[in-house]
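A protein chain is absent from this complex, but the other protein chains hold their places.
Per-chain numbering from 1; labels A, B and C assigned in written order.
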Amino acid sequence: MKTDFKNVCQDTGLTEDCGVFAAYDFDGGDVASVIYYGLFALQHRGQESCGIAVSDTNGPQDSLKDEKDLGLLTEVFNAEKLEKLKGNLGLGHVSYPSEGGRKRENAQPLVLNYVKGTLGISNNGSLTNAKELRDDLSYKGAIFQTTVDSELIGYLIARERINNSSVEAAVLAACRQLKGCYSFVVNSPRKMIGVRDPYGFRPLCIGKLDNTYIIASESCALDTVGAEFIRDIEPGEIVTISPEEGIVSDKTLQISKPASCIFEYIYFARPDSVVDGVGVYGARVRAGEILARRFPVDADLVVGVPDSGTPAGYGYALGSGIAHGNGFIKNNYVGRTFIKPKQSQRERAVSVKLNVLKEAVDGKRVIMVDDSIVRGTTSAKIVKSLREAGATEVHVRISSPLFLHRCFYGTDIPSEDHLIAHNRTVEEIREIIGADSLGFLEIEDLKEIVEGKVDFCDACFSGNYPDK
Amino acid sequence: MKTDFKNVCQDTGLTEDCGVFAAYDFDGGDVASVIYYGLFALQHRGQESCGIAVSDTNGPQDSLKDEKDLGLLTEVFNAEKLEKLKGNLGLGHVSYPSEGGRKRENAQPLVLNYVKGTLGISNNGSLTNAKELRDDLSYKGAIFQTTVDSELIGYLIARERINNSSVEAAVLAACRQLKGCYSFVVNSPRKMIGVRDPYGFRPLCIGKLDNTYIIASESCALDTVGAEFIRDIEPGEIVTISPEEGIVSDKTLQISKPASCIFEYIYFARPDSVVDGVGVYGARVRAGEILARRFPVDADLVVGVPDSGTPAGYGYALGSGIAHGNGFIKNNYVGRTFIKPKQSQRERAVSVKLNVLKEAVDGKRVIMVDDSIVRGTTSAKIVKSLREAGATEVHVRISSPLFLHRCFYGTDIPSEDHLIAHNRTVEEIREIIGADSLGFLEIEDLKEIVEGKVDFCDACFSGNYPDK
Amino acid sequence: MKTDFKNVCQDTGLTEDCGVFAAYDFDGGDVASVIYYGLFALQHRGQESCGIAVSDTNGPQDSLKDEKDLGLLTEVFNAEKLEKLKGNLGLGHVSYPSEGGRKRENAQPLVLNYVKGTLGISNNGSLTNAKELRDDLSYKGAIFQTTVDSELIGYLIARERINNSSVEAAVLAACRQLKGCYSFVVNSPRKMIGVRDPYGFRPLCIGKLDNTYIIASESCALDTVGAEFIRDIEPGEIVTISPEEGIVSDKTLQISKPASCIFEYIYFARPDSVVDGVGVYGARVRAGEILARRFPVDADLVVGVPDSGTPAGYGYALGSGIAHGNGFIKNNYVGRTFIKPKQSQRERAVSVKLNVLKEAVDGKRVIMVDDSIVRGTTSAKIVKSLREAGATEVHVRISSPLFLHRCFYGTDIPSEDHLIAHNRTVEEIREIIGADSLGFLEIEDLKEIVEGKVDFCDACFSGNYPDK
Partner (left out) sequence: MKTDFKNVCQDTGLTEDCGVFAAYDFDGGDVASVIYYGLFALQHRGQESCGIAVSDTNGPQDSLKDEKDLGLLTEVFNAEKLEKLKGNLGLGHVSYPSEGGRKRENAQPLVLNYVKGTLGISNNGSLTNAKELRDDLSYKGAIFQTTVDSELIGYLIARERINNSSVEAAVLAACRQLKGCYSFVVNSPRKMIGVRDPYGFRPLCIGKLDNTYIIASESCALDTVGAEFIRDIEPGEIVTISPEEGIVSDKTLQISKPASCIFEYIYFARPDSVVDGVGVYGARVRAGEILARRFPVDADLVVGVPDSGTPAGYGYALGSGIAHGNGFIKNNYVGRTFIKPKQSQRERAVSVKLNVLKEAVDGKRVIMVDDSIVRGTTSAKIVKSLREAGATEVHVRISSPLFLHRCFYGTDIPSEDHLIAHNRTVEEIREIIGADSLGFLEIEDLKEIVEGKVDFCDACFSGNYPDK
């Protein structure tokens, strides 16, 4: 599972936009609570702000209520606030800081009034034509109160709704104008609509709990609330859910070659999620097994860097026959409001978030498995800590290929200049991080980790952007 | 590492009183920040309230400042508050709810004015003669503003200081009146004094960072701030630290047979701590190895219940040769302010805190290793989840003996009636929790897990209370 | 001065939408602080939410920062937040709950991005064609995130800006579409524009402090920050202020017969403000003098009901020669978060907000002067309190005519059914409130209180709505 730690201080340092969870109880029961628990399972996808909006489909059209703010779920919600969110159709959101920075206005779900009543939108993604859309809408007199893509999507739906006979038709017409990555849920007064862009960059799936239909970013959120997994929404599919017609699918936007994000398997998604038919845990274990095959080394212990390196470490151990153990203790109390050590303290080795388990690694030849190296500074620090704890050799294995290119689809891989792999050989990287040996996955291995079942985007490794 | 989850919803459900961290910079630098980071490493020992008090040993005698409140460190402190705590002698505390319940007044360190100036006290323990002491002091005209033992200790020190020539002599005289479990630090205006009761129930150790001396509950807190481990304070030892005399030891109170708490090794302490010369991680691994030897079974996978079951699981795998892997995903975002699911939701299988990794266990014969069973309800729930995820067999191994007796020394093991092992055979317990087989450590195994290096208290298993 | 008390528990119970304060420092200095102090002087105009937005006219076009929330100024702002609002062009707002209720989204200033950059809007008023505008914009594809008029105004400006060569031209074009009451300030990236609707229902004036230009709802806010009063913005005038051109006036929208709200003089405005050339204090004193002339009575003491009844009480004393004294003590600590007494407690005479000064009224024939009677319940309660304190007679004089009609221009006078004067004679009202005698101003007296200098709207008394 991905956590604060990874995002704040580990080498990966990658963040993603959001997690989405929506629910519609056809029997009229309140859904705020199930959304709250569902969002907990998705908190790893966004820790900057969160929110829930609900409406009563049997009440007046403007019955929508919402609660959202900067902060974690435990910070934004309390029992009293949750209790007030009465309604059987709702949606929630957890998000990372968007480009405009830490602004309360950017918290989602976005709640709009438009020609047909209220509209709630929760989106995970990053439009590549956001600026063009914003400019175009501005030139038509639009005003913007946030900097999130959901506001653009809302505008397009509102405008298209005027010339389309249904909200789902308006959603389709709006999607035709969107480029890049988007996975969103729209709640119009009486319908819950889930959409994945034609490439299917970000996951989105459907579940069911009694007579409540759910759309969620990851299947682990369905498990958490005790819901049954029905199926993934397909890339390019628009799914409309209503009591009158059940689940209705529109695949107009589908293209021949989708490209879901391979990094969901490597790092973003929770290991207990199954994305597009492939279990995330298994994908990571297989990555470790491949590494064991490609970069064997004589050693005493395999340790994964928690949390996302752990399954790959297990895979390496399985593949190599070398013992697999804990090498680190992670401090899970370090959260959003932790006061960061000053530079002088960091040099003095204040390492609150991760401590090497000296007893486990002392005197051992260690293979340290992590999911990726972005800038290299964190890897260097961990290698150093292992050596100080008595590791006689530290061999680093990375369960993804070399990061060489920016991502335009919702992850914040930095520009080329800041990537350690840019213009450097693996040997040069090894030297920088101070490892005895270093091995990365090859791009061609990625197919194996998803067992060939998924068409994926590997642009950050290959530079092959699917929409260019 | 112990976490919220364990305390709130797992079978163990055990809590302990506190964590202590104190620092004295002989060079006059501020210590609030190092205490803050040190307490982070001890947050697992107490999540109800926390505090830091500091004074300037070169300033006026009443320069002591403090900040404490209900909540986690991330909730109670911000950069501005930490910045205001100027001073080179300080102490901190994290605590669990005491008997008097969730009261702000009970937050520690306790800060007192007494005949010789200010006195700060942070204690981890539970006096068995608290009521007697309180009554006795009351009959002499004492007033009490809290319900914590530190106030009693403070009173005794204050009273003894009048007839003793030094604060350390007063501490010794006060300790002669204390019974039961206590591990505390007292900061008098210019001395830092660390004390462990004669049995040494709770750990306490000394470290050093440049010219700053530290006393902490566990060695992991020293690692966290980059300090060097000097040594444990011994059971029955009073250590006085001052720039004038360095570390001065008084062993008057020592007894021939100490009895440090075996459960620190099994569950309380962080695995990366070394307590009284024995590494906690290693102790847990050995417990697993013993279980593998005592209760072998043909299976496919060993999984530890996170977090404290993990090392024992690894040990079982080592001992049995069976593969060791992740079986669960724990949600680390579930904290103190999480809104608990209602009964109806729990029955519907809302399981926010722990999710079985279906992909890992499906179709497998699983050995599930946990540290203890208190009431049995959580174990039953986890066994059921494993089966629902496809485990064909679930064999449970517990890395401690059967809980049969209450603890009077700072852990809240419930009274006999609530212990599942009370008046039941292992076979009956196995049936209740729904396991295919079940094995516990024997009391005689405990010596092996600490490699015979430590005299320990095992009263909760054996009923042999060391002070009776 | 109007206060919480009046709005919450006195007979008037009237609220208004807002107070506006904007500042532009041509020398580039920060204006957030002057706006903060200016808003304090306008807090009586709105206590539900408040906000400040500033931008740097020499910085990038998107440099606008804002801070707004539910609560009083003392609750929303602290020194740290105020310090962060760097910029030399800014505007602020204090507001009452709008129709949509207590929603954070409705806090102003509204901050928008539109085709020409950022736009900040603070408005005081109530559009009578809000629904029509909202519907019309919706049918053109607009989306709404608030329920305040400022969002409609922003939309219209944004749409008109496309076909107009300047923001002030767009504001003019937008205003042509607005009906009803509005007094707003718009900050486009480099201009500060103040607008009053053609009737001039709500006040708005211009001031100057060194090289900082100010637009404020009332002149008392200029006094508060030490600024010089320049002039009122005229009804129907659009004033554009910029370093390049100074103050530029556009009077295109002016009509022959404006109608500023007479109730600003009677109740809303602070007595130390001068509105459209007429001092509010003097207007109230004159109202009292007229009452003395029209309804003389033999009595011992004149008492004004604080705070707005005080000057009229003084006027009555001046006009009648009867002594004027304090009759009540008001509790100024009763604020927004005061816990209201339960019905049972109110019946027991819990009167936290106002206490009769028994010593002043005991044994006296009292003339009690208040500004208005809406529902009558509060007047009845105060009359009763005076009698219980020993007043032998209580003569009530009201410094406004009978309330008979709803207001559509920003005050929340309730519908006719709830007005005590509806379908009742003065004698019937007197009986209900328990007074010995009762007198109201006549509508024809209103001209005298503004000394014939102002054309005003008296629709709430006369039913003559100026725009109908």
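We take it that a contact is a pair of C-beta atoms (placed from the backbone, for glycine too) under 8 Å apart; a residue touches a chain by one contact, two chains touch by 3 or more.
Computed from a predicted structure; not experimentally measured.
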item	value
Partner chains on view for the chain not depicted	B, C
Among C:63, C:164, C:254 or C:326, the residue in touch with the chain that has been omitted	C:326
Candidate in contact with the missing chain, chosen from C:70, C:230, C:297 or C:357	C:357
Subunit B, residues in touch with the chain not shown (by the definition above)	110-115, 119, 138-145, 151, 154-155, 158-162
Hidden partner chain, residues of subunit C it touches	1, 3, 33-34, 36-37, 40-41, 43-44, 72-75, 77-79, 82, 209-210, 220, 223-226, 270-272, 274, 279, 281-282, 310-311, 314, 318, 323-326, 329-339, 341-342, 345, 348-352, 355-360
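Note that in this section only the chains that are shown with their structure count from here on.
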item	value
Chain whose Cα centroid lies at the greatest distance from that of subunit B	C
Centre-most chain, if every chain is reduced to its averaged C-alpha atoms	A
Distance from the mean Cα position of subunit C to that of subunit B, given in whole angstrom	60
Where subunit B touches two or more other chains, by residue	none
